[in-house]
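One protein chain is absent from this view; the other protein chains keep their places.
Now for chain A:
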Amino acid sequence: MSVKTLTIDGVPIAIEEGTTVLEAARQNGVHIPTLCHLEGISDVGACRLCLVEINGSPKLQPACVTEVAEGMNIRTNTETLQDYRRTIVELLFAEGNHVCAVCVANGHCELQDLAIEVGMDHSRLPYRFPEREIDVSHDRFGIDHNRCVLCTRCVRVCDEIEGAHVWDVAYRGAALKVVTGLNQPWGAVDACTSCGKCVDACPTGAIFRKGSTVAEMERDRDRLEFIVNARKDHQWTR
């Protein structure tokens, strides 16, 4: 194991090779906002909220999929980054149909939390109001594409932790959406074990338990991390 030395926001740190910038920041008490990142599953760099500035690189880099390197000088909270983060959150709101007042996740939503964090009190970008579907064909769960931010956490959790690989991403551009099976109604997908891991993974009100009403939907985020650690370290209680 070799160790890399670098600085994050001016503070020198030493950390194991292969660690991501996000990990390194978190281990050193530096908070970087994230959305598509979820402890316990792989990172894909989809949402770009975790962008940081790295000296010597003209581009901003996503912290969750960038590995630390010797001598890196990372800045996590510059004005440029703050501005970009707010714009990203505005894009997410403007792109889908987020009517928080009638959403199951209201008050327990990572997108809403991000809006608060980045200081978004309105969207400077015009709302698109796309026409999107809701699939409630599953006995216990439903998906409302109006609230989906395409983080693919459901896709990864179902594949990597449950091993069922029910979810995938289909289509392109504005038509992009997550699908179940080969774009079948969720209830028709035999591979689904109804474990509910996708429900726990979803950061917004997109995947929900049937019967949840407005603002009622709380999730157990730590459950997924617990399962992963339990498998790795053979710790089966919490």
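Methods note: contacts are C-beta pairs under 8 Å (C-beta built on N, C-alpha and C of every residue); 3 or more make two chains touch, one makes a residue touch a chain; residues count from 1.
To be clear about the criterion, contacts and distances are computed from a predicted model.
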- Of the options "Carbohydrate ABC transporter permease", "Molybdopterin/thiamine biosynthesis adenylyltransferase", "Oxidoreductase" or "Cytochrome C", which is the UniProt protein name for the chain that has been left out of view? "Oxidoreductase"
- Given A:36, A:49 or A:103, the correct residue touching the omitted chain is A:103
- Item | Residue of A:22, A:81 or A:120 touching the missing chain in the full complex | A:120
- Positions on chain A contacted by the hidden chain, ascending: 93, 97-103, 106-107, 112, 115-116, 119-123, 126-127, 129-132, 146, 215
